[in-house]
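To keep things clear, I will list the structure first and then write my remarks on it.
The complex appears here without one of its protein chains, the remainder shown in place.
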Amino acid sequence: MTVLASSSSSSPLQFWGYFMDHRSEDLGWLWDHTWLSVLPVVIGLLIALPLGWLARRYRWVYPPMMSITGLLYTIPSIALFVLIPPIFGLGALDPKQVPIALTIYSVALLVRVVADGLASVSDETIQAATAIGYKPVGRLFRVELPIAVPVITAGLRVALVANVSIVAVAGTIGMSNLGQLFTQGFQQSTPDAYYPPIVLGIVLCVLLALVLDLSVQALNRLLTPWRRAVRT
Amino acid sequence: MIRFDSVTKRYPDGTVAVDELDLTAPSGKITVLVGPSGCGKTTSLRMINRMIEPTSGTIWLDDEDTAKIATHELRRKIGYVIQHAGLFPHRTIVDNIATVPYLLGWDKKKARSRSLELMERVGLPPHFAKRYPAQLSGGQQQRVGVARALAADPPVMLMDEPFSAVDPVVRDQLQAEFLRLQEEIGKTIVFVTHDIDEAIKLGDQVAVLRVGGHLAQLATPAELLTRPVDAFVAGFVGRDRGYRALGFSSAGTISTHQEQTAALGAPTPYGAENGPWILVVDEKQIPQGWLDLDGVKPGENVITDGMLYRGGTLATQGGTLRAALDAALSSPSGRGVVVDDAGALLGSITASEVLALIEGREREPQP
Partner (left out) sequence: MISSVITWLNDPSHWRDTRLNTGIITQLEAHLRFSGIALLIALLIALPLGLFIGHTGRLSWLVAAANALRALPTVGVLVLLTVMIAPNFHGRTDTGYVIPTEIVLVLLAIPPILSNTYAGVQNVDPAVRDAAFGMGMTGSQVLLRVEFPCSLPLIFSGFRSATLQVIATATIASYIPLGGLGRFIYDGLAQQDFPQMIGGGVLVAALALSADLLLAAVQRYAVSRGISGRISKKQVAAPDSRLATVTQAEVATV
């Protein structure tokens, strides 16, 4: 703890000064971190929607699909990062391995979420929609998916917040993102602790997670105006 | 005996659920609390085993002030049956029933054999013992609930809408078995329901409560039907009161007419003494249904099951006026069928004869 007080420039509270000094580099990492967190979730959702629909539509698909996605989700992120290149025929350290791994995670998480979200639509609602004259496809997009939105957005929030933390892990194997701030801080901490980049990294990661989380909540409110009406 | 002595329950927000209730549930009898929602019937029941604490007043269990007994000890002395049974999903049926014996420290063998004995009592086959609640239907779960409440042989049972979550056919069955069980065990029972028909069917005495937790009337079912104290009770007791009250008047020994019969499987007769309808019985003289001889089609020369009209009800000799009248009214021939305790045919009675019986009895039924 003596370290904290010894030098003002290495104090944890100096992270803002550190940011101003290395602004362009830090903003670049923030941008990389942001798209690495968001894009895999978007792609993952696009893949998970048809798969989740299949698991809902054909009940026998559900158990094996949940086993496979559950299995993928058990693989630790750092292991998945290094396993992607040989499986996809990439070079041992290819920048694409991180978004691919995160997309796999997102699909694994969101397939279950989409299937459960569709299952949250009551049978009465589905029968009523069919009785009114919706064909299966129209019913899916105009009735079932809108009703499943709250469940799906809840899953998106979990996926995004988890991704922000996992992307930082990729920093430890040299990928460009906010994780680099931890690597830098760690390297500059011998012999004495140098906090600013580490604290800056944590603060930016938490802020990013918060902003993404709030954005999805806002999206949810936008897509489900009827829920606001009920709540008041 | 359970006695409410000016018991009040007032919630912190000022709502009064039960207001100065005085009520005695006599030993060995079924006391039914009935009323619309918000009348405080469930609150009153739950104050007995102190699932809810009264704000003021005293509830006596025999000579003991319930407030002076530790809650868990009080509750182990009182059987408790609730609407959705509330069985423990992780325990087998036999262990569910043995809950209170286990709590009282009985040894496992004794508790289990008691549990099996109770399963038989409430009409559950012994092979259900190792099953889990999720494997039972609603009606079966409710039987387990009753057995669990009886396990330690408590003198008192509290039942909170125990039969309202099962379908009407099963409910009728459970009610009938419950009455038969009570005849054997003679517990002091407080029973809550919102269904006035259930209250009248089951209660030795019925307490009608009105919203705000006031006792409107405490009476026997027959008295409630014939002499409701005010417009609220009259409205709550509902229509057909006069007819339903007949259910509490004995028809005495009915003198019946002899009824011509035909046997199931016998040749179809060409005619009958009293019009086109003839009563069909089996080899034990148990009535099976009415046959309309005018409606017999060519080729139907033997009486079969499918030809019978089965809409009529039966009156048992020594039963109620209501059953006798209903038998006559529901019979297509106008002749109500009267049977003995074994279900064998005694004879028939017409509606006007039952009406004569009704008019001939003392005008005021003794409650």
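We just call them A and B in the order they show up, numbering each chain from 1.
Rule of thumb we're sticking to: a residue touches a chain if its C-beta (ideal position, glycine included) is under 8 Å from a C-beta of that chain, and two chains touch if they have at least 3 such contacts.
Note that the coordinates shown come from a computational prediction; the quantities given were computed from them, not determined experimentally.
Residue in contact with the omitted chain (choice from A:43, A:149 or A:173): A:173.
Per the touch definition above, the residue from A:100, A:115 or A:199 contacting the chain not shown is A:199. The chain omitted from view is touched by exactly one of B:34, B:262 or B:314, namely B:314.
Among B:288, B:320 or B:350, only B:288 touches the chain that is left out of the view. Note on the undisplayed chain: of the listed residues B:123, B:252 or B:276, the one touching it is B:123. Touch with the chain that is not drawn comes from one residue among A:38, A:140, A:164 or A:216, which is A:164. Seen across the whole complex, the unshown chain contacts chain A at 1, 3, 71, 73-83, 85-86, 92-93, 161-162, 164-165, 168-169, 171-174, 178-179, 181-182, 185-186, 189, 191-195, 198-199, 201-202, 205-206, 209-210, 213.
Where chain B meets the omitted chain, the residues involved are 49, 51, 71-77, 80, 82-92, 99-100, 103, 123, 125, 131-137, 139-140, 145, 148, 158, 169-170, 172-174, 176-177, 279, 287-290, 310-314, 331, 337, 343.
We take it that only the chains that are shown with their structure count from here on.
A separation of 59 Å divides the Cα centre of chain A from that of chain B.
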